[in-house]
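Heads up, one of the protein chains got dropped from this complex, but the rest are sitting where they should.
Presenting chain A:
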């Protein structure tokens, strides 16, 4: 599973890391540290990664194929 973090939409709510701290990393301001990137979800973290994606008020996280 891979997730894309939109660079312009992330506004630092920090909700993604609340549910999936092993998937999403925040910078000191609370913004996703991987904005503009596609990240690989570690095996076994798929459910948490999905919860983190769904909790984003900006819809800044999307699952990408492959």
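Assorted remarks:
Convention: a residue touches a chain if its C-beta (ideal position, glycine included) is under 8 Å from a C-beta of that chain, and two chains touch if they have at least 3 such contacts; residues count from 1.
The definition used in the following text is that contacts and distances are computed from a predicted model.
Chosen from "Succinyl-CoA--3-ketoacid-CoA transferase", "Cytochrome P450", "Peptide/nickel transport system permease protein" or "ABC transporter domain-containing protein", the protein name that UniProt gives for the omitted chain reads "Cytochrome P450". The chain omitted from view is touched by exactly one of A:5, A:23, A:41 or A:56, namely A:56. Touch with the chain that is not drawn comes from one residue among A:1, A:26 or A:41, which is A:26. Within chain A, the residues in touch with the undisplayed chain are 9, 11-15, 17-19, 26-31, 51, 54-59.
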